[in-house]
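The complex appears here minus one protein chain, its other protein chains still in place.
Read from first to last, the chains carry the letters A and B; within each, the first residue is number 1.
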Amino acid sequence: MSETKTEKTVHGMMAEFTTVDSLLAACRRIRDAGYTKTDAFTPFPVHGIDKALGIKPTLLPWIALGAGVCGTLIALAMQIWMNSIDYKYIISGKPYISLPAFIPVAFELTILLASFGAFFGMWALNGLPRFSNPLFTDPRFDRATDDRFFLYIDAKDERYDSEGVRKLFGDMGTDYINEVVDDESKKDVPKPIYLIWGLSVAASLVPLLCILTMRVTNSSSPRFHVFFDMDFSPAKDAQMTTSLFSDNRAMRPDVAGTVARGQLPESLDVLTGIDVEALSMTDSNRVERLVRAYLMDDQEAQDAEAATIEDEQSAEAGDESGEAAAETTKPSVMDSTPWIKTNPLTVDRYLLERGQQQFSIYCSTCHGMDGRGNGLVNQRAQSKGFDTWVPPSSMHQETLYGEVYPDGKLYSTISNGIRKMPGYAGQIKVKDRWAIVAYVRALQKSQNASMDLVPDSEKQGVDAAVKAAKAELERQAKEAEEAAKKREEAKKG
Amino acid sequence: MSLAIPNGLDNTVERPGERAPLVLGDTTYHDITETVCKVAERPPSKGWVGGFLVSFALLQMLGLLILYLIYTGVGVWGNRAPIFWGWPIVNFVFWVGIGHAGTLISAILFLFRQEWRTSINRAAEAMTIFAVACAGTFPGIHVGRAWLAFWLAPYPSLNLWMWPQFRSPLLWDVFAVSTYGTVSLLFWYMGMVPDLATFRDRSKNKWRRMAYGILALGWTGSSRHWMRYEKAYALLAAFAAPLVLSVHTIVSFDFAVSQVPGWHTTIFPPYFVAGAVFSGFAMVLTLMIPARKMLNLEQLITIRHLENMCKVILATGSIVGLAYGTEFFIAWYGQVGAEQFAFLNRAFGPYWWAYWTMVTCNVISPQLFWFKKCRTTPWIIVIISIFVNIGMWFERFVIVVTSLSRDYLPSAWAYFTPTWVDWGMLIGSFGLFFTLFLLFCRTLPVINMAEVKSTLAKQEHMAHAQSDQH
Partner (left out) sequence: MAEHAATTLKPADDPAFSLPSFLSGLQLPLLGGGLVALVVGVALAFTAQDETMPRFGFSAYLTAFLYVTTIVLGCLFFVLIQHLVRAGWSVVVRRVAECFMILVVPLAVFFLPILFSLFFEGRLFVWTDPDFAAEHGISEEIWGNKLKFLNPLFFTARSIFYFAVWIGLAVFYWRTSTTQDETGERAASERMQYWAGPAVMLFALTLSFAAFDWGMSLSPMWFSTMFGVYIFAGGILAAHCLITLFTYVCQKNGAIKDEVTEEHYHDLGKYMFGFVVFWTYIAFSQYMLIWYGNIPEETEWFYVRQHTGFGAMSLLLIFIHWLIPFAGTMSRYFRRRPGWMAFWAAYILVVHFIDIYWVVMPEARRLEHKVYPDFGGVLGVAGSLLCVAGLSALAVGLALRVASGTRLIPVRDPRLRESIEFENF
């Protein structure tokens, strides 16, 4: 069937085999016959054929290794440059050059580049892709990818001689030998392919051109907003309405059970100023109510507790006029409650300073900066002469000293109020109320302090201050006298 | 050429000292070519067309949902404080996990010289790539402004003049998943070139021949080419094997480098990898068993292949079970309150149903594979594999949702409820997966013919050697 076409370039000679073993035997024979430019074509890799044909090992592993090492180095250099040199910032307390954190990406790039090396290196070494190959002219060569094995001797081989090779192949028991010649089919690529190629190149340039145009063009019209609500956030301000929630409030109330910072519930003792353990011996019902009121946000219990305290306070207020009579009436809740004797917080300079600050904000308006009960509000009320006005207590009466008026009771008074004074539980934080208690104690002490308590270094200062104060008092007295004289003179005149 | 399995030959029994055949029947090289090429060459069956239409419709749904999501915002999902990761990340980890079997079969089993891989590696690799495509979709749209996802890449930006944050595990993920996708694609394509050449040489139609011809890169089957090709294949396998491990390791880092109770535990890397292989094999089995029946591949994908995969599932399922146990034990042993709470909450908290679904499907159901009957009966395998898939989805759900829903801040605790969009996207991602897989069946060689022929040649060689001895 093989019609020799002498006028065409001859590339080599090909023989077909049906089994692996016959192919291997043939390979060894042509190797031993001295042919070097040989090749076998098989539908699957045949092991041992490289030895049989004398094919040398490939340098592919080295290419892959080199590419892999490049990958590691590139990845490390990239990460160190980007995160540790060019644009450095600290994240989660990690150092700028965080090698452990750079390893994953370094590993991935190593693998990626090594794989590229192996993959593209293999095709390059194989000289593929090569779409036009004279071997394909042989119609039976299609079966090289199916179930047949082909042996090929290239015409460039020094020992190549058409007849000799044909004879050699013939001896091997093959039933098909063919000379591989040039492909005579048209070499032109079909026109539509060019058209498709050209069109796709042109189309792929369009987006690029668009971007480039936009980047160099100035425009006075505002930017087009695709996602309007992302460019202009529809965030709500306080007090606005919204349809998102059923109560239409944009401001959300605290989630049930939320505790603001610094308001983590203290023990019940600290919250109420009552020695709860002692109270539980005498009045367990009240303890239960306190727990519900203070720890469980039970409105009912809160009201009941407030009512108890209020009743007793107004009762006390009634008694206020007749101190002596108080002893005959039954002991009030305020007296029978086992109050905490001492401040549960550590009293130090910081606490006192805090207490002072809070006292001057909340208490001094009525009680005065010195706690004598003559704050600005009182002065105004007195000057207007309101008859319902109950003057604020002075902190410096003995009934309010710590021995008879325990810290807990004072705290409770600040929290719940007394007589006309409202409770400040809503305004002043728990710890700050205790700070005020501590400050009031300091204030009381300051009015009864002996000179022994003053440190030596301060004594001079105190003396000077006392002198200055005396001078000031004298000056004021003189002024008052002069003013009185003037008034009298004016009356006379 | 007979395609029926010869009676009485059971290749699941292997006497020590002899290797059971992996290709059944009096199959010749040409039979293998015919069997595999026919799958793509004959006109599509009704089942294929029906399946394709359904999956394609689901894919369209996914596309529309993504458009809806991008236009409206991520509020359409059930993700709410504190469960910001929600279903998209559950689905991402689920699909990445599925994508581990393919490269594992091609690379690791290749390195271990497990020849049974040759019949299943092509389809499994295809599944890998399609699963990675599904997986990549979710973090892409989860970033919120999906059209700016390219900011994840370290490119020199003239506007921002800043670089991505390489100390973040989320960026490691970007590199890991994209490297994995790329290398898997190279590996898959390279393995396919000789088979594409077979397709080319069998094509009668000019255009078909040209298309396959371009894809086959002019492959001739030259011994020199084969030699370099095999070297490159072995190298890629050696690179892909640690790569497979690294990908799910890095996915596990996403969780484990944080301090969220239930996430921060050192066993996560190997445990995630085992889980991924576990789910991947389950998915391969779920698809391969119907496929081998419908595509007449029973002589190439034999019961022995299925049995081996069942054993891998049993082994990895047990590792996963051991890891669940270890986590629980160390949570107790460590005596860290938050950690203990996280695990008790998983098992007995509001998501107890998810946890026990996971344990039942992942730990208990694969134990049936201890019985040979279960390993060799296809319908039982399919059922168990589906259970495993469900279980592994729930595992990711349990990890993502239970830990986030009960974080350190009790006032922020919440219960996660998926929206219809969440459901739609999960189902739609299956549409993407199946559409790609069905297209693959019709257009590309579903079985690695060259390697199966190679296995057959070795099998015949051994048979000769054995008959020589007797």
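Quick note on the criterion: a residue touches a chain if its C-beta (ideal position, glycine included) is under 8 Å from a C-beta of that chain, and two chains touch if they have at least 3 such contacts.
Everything quoted here is computed from the prediction, not taken from an experiment.
When the omitted chain is restored, the residue from B:72, B:157, B:259 or B:443 that touches it is B:259.
When the whole complex is considered, the residue among B:133, B:149 or B:322 that touches the unshown chain is B:322. Of the listed residues B:68, B:155, B:348 or B:370, the one in contact with the hidden chain in the full complex is B:370.
Residues of chain A that touch the chain left out of view are 20-21, 24, 46-48, 51, 61, 92-94, 100-101, 103. Mapped onto chain B, the footprint of the missing chain covers residues 14-19, 111-113, 230, 242, 245, 249, 253, 256-259, 264-270, 314-315, 318-319, 322-323, 326-327, 330, 332-336, 370, 457-458, 461, 465, 468-469.
We adopt the following convention: only the chains that are shown with their structure count from here on.
For the pair chain A and chain B, the distance between C-alpha centroids works out to 32 Å.
Taken together, the chain A residues at the contact with chain B in this complex read 20, 39-46, 49-50, 53, 55, 57-58, 60-61, 64, 68, 78-79, 82-83, 86-87, 91-92, 94, 98, 101-102, 104-105, 107-109, 111-112, 114-116, 118-119, 121-123, 125-126, 128-133, 135-136, 141-147, 150, 227, 229-230, 255, 257-259. Interface residues of chain B, counted against chain A in their complex, comprise 28-30, 33, 71, 73, 145, 154, 161-169, 171-172, 175-176, 179, 182-183, 186-187, 190, 194, 197-198, 200-202, 213-214, 217-232, 235-236, 239-240, 242-243, 246, 250, 253, 411, 449-451, 453-454, 457.
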